[in-house]
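In this view, the complex is presented without one of its protein chains, the others remaining in place.
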Amino acid sequence: MTKKKNRNVGIVGIGMTEISSHKEDQNQPEMINEAVRAALADAGITLKDIDCVVHGNMELFEMVHQPDLWHMIGTGALGKPEFRITTGGTTGMTLIAASDNLVASGMYDVVMAIGFNKLQEAGSTTGGITNMADPLWYRHLQTGALTSTSANMTIEEFGAERARKAAMKHRIMMDKHAGLNERAHRRLGLEYNQMEDLMKNSPPLIGDLRLIHMCSQSDGACVMILASEEKAKKISKKPVWIRDHIAVHREETASNAYFPILSENSHRAAARKLFARNGITNPVEYFDVFEMYDPSAWWGIEWLRDFFLLKGDEAIKMVENGDWDLDGKVPVNPSGGVTASNPISATAMLKPAEVALQIRGDAGTHQLKREVRHGLASGFGGVMWTELMILEKDLNWQGV
Amino acid sequence: MAKNKLNTQAEELISIQVVNSIDYSFPTGPIMGKWFQGLKEKKFYATKCPSCGRTMTPPRGCCALCVVRSEEFVEVGPKGTVENYDIAYYASPDPLTGKVRSTPYAAVFVRMDGSDCDIFTHGIKDEDIPKLKRGVRVRPVWNEVRTGCIEDMLYFEIDA
Partner (left out) sequence: MNTCRNEISKDCFVVPGKMALPNQYFAGRVGSKFIISLRDSRKILGVRCPKCKSVYVPPLEYCEKDMTKIDENWVELGNEGVLTNYTVVNYRDAHLPRKVPYILGMVLLDGAETPFVHIVSGIEPENVEIGMRVKAVFADKTTNTILDIDHFAPVEE
């Protein structure tokens, strides 16, 4: 299956709020407005230049329904076409995928995508997620996004000691990355010599999943402005091009059995199909950065294997070797990842946003030292729903 | 974050706390309904895809791989194999009651004997939690009173 774009689409504006656990001084539309203004300023355009707005969150968390309606006072969508998208944890990336399609189709030239969640307003994020399980037969047992099924399988495959060390090393590496990113929410200042202590003493949540492994509960908004090639070149000196993206769903009813039941999980299926149709045979070699939606350190080490189509202990070995570090083979999550910052429906947009900033060279304090030309970003949510997106510095892949 | 000069001294920020509580009713439809009728009779039903032949538990009215109706029921179980499990030390609110559960409790993801794909999730007897392992065999423990709901089954226990 090949996918041909009607026209190229570039990212021309990126705005995000600081990600934090406390935003008592802003209401929802004000928080969104902060990111909207930042994105417009980044693009150097005004609301007049925006043709369409795409808005999304998981409304279950704030329990405010049709937020697109009353957020109008913050989104700037007054008098413009607007779409609303909500696809669980993937929302942020689906917003970008949909906006890309809206521009590529020729429907609109400039589209603004807004993703946010204000999880401080959700009394219990985990309780909220529980409501996504089938009410008839699974809601009574669902444990939100907290699960140790991934840990169970990794431990079974590689032994408890190796698996636990790899997960903790990944977690501490993420925290070190977050430490460089002034917008990251949790910056704990962890050191590798704390591994043994954390493996033993971090409070257990579910099985081998401990508090330290799990993502944060954050407030924040992310806004990205996408434009057609012609407009993008006029608006921005360095537009970042969206080369391709893919969505893959699972089909089982096991709504929150977060482990592969079929032979191939949705991440591996997404990577396999996306790389094949783009002629990418060695993703580890090809990509200069990967921003992964890693809701826990256990998932992080498991999914790296899937996204890079690795086998056996190749991915874990790369964790052990520091190959995913900022100066490694493929830097993973220079932003600090989801364990550091998770304003859920902004989270999956922060992934391509971060990649785009890295490609532009505008990531500031956490800019990678290497040149970043080819970036990969993933989103994850709900029933192992994967979004995977390739971003490029140059418009030069069409011949591939 | 935008700093604002509205009020320079420590300012009062207003918030409200609410418990949003909404009652629902969920129709089972004929396929899940048959599954629950089965639980009432201590039986587990799967649907069988007429095209690829696989059996699905809990049953689905359509095979997502073949995209055809799958309305033929076959009996599976009652025993099964634990494919994975979650032992919860962190108690989240039970959204059906709003109450917080006591911990630890565990969920087991069970592939019922005779079911080709998917898994059925239920609890495990508390005493069996320390013995949980992938691949362990389990059998259902039934509720005395069965009304056609998930609580018709109390939990799984390890099939020694």
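Note that the chains are named A and B in the order they appear, and that numbering of residues resets to 1 at the start of each chain.
Here is the rule we use: contacts are C-beta pairs under 8 Å (C-beta built on N, C-alpha and C of every residue); 3 or more make two chains touch, one makes a residue touch a chain.
Bear in mind the structure is a predicted one, so any value in this text is a computation, not a measurement.
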| task | Counting contacts across the entire complex, name the shown chains the missing chain touches. | result | A, B
| remark: Missing-chain contact, candidates B:34, B:60 or B:111, resolves to B:34
| task | Using the definition of touch stated at the top, determine which of A:6, A:46 or A:281 touches the missing chain. | result | A:46
| query | Among B:91, B:129 or B:149, which residue is in touch with the absent chain? | reply | B:149
| note | Omitted-chain footprint on chain A covers residues 23-27, 29-30, 33, 36-37, 40, 46-47, 62-64, 72-74, 76, 78, 118, 120-124, 127-128, 131, 135-136, 139
| said: In the complete complex, the non-displayed chain touches which residues of chain B? | reply: 2, 4-7, 11-31, 33-34, 36-37, 71, 93, 95-98, 148-149
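Criterion: only the chains that are shown with their structure count from here on.
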| request: Report, in whole Å, the distance between the mean C-alpha point of chain A and the mean C-alpha point of chain B. | output: 27
| chain B residues within the chain A interface of the complex | 1-2, 4, 13, 15, 17, 19-20, 24, 26, 28, 32, 35-36, 56, 58, 60, 64-65, 83-90, 92-96, 107, 109, 117-119, 121-123, 134, 149-151
| In their complex, what parts of chain A are in touch with chain B? | 17-18, 24-26, 34, 63, 123-124, 126-127, 130-131, 135-144, 146-149, 152-153, 156, 203-207, 251-254, 257, 259, 261-262
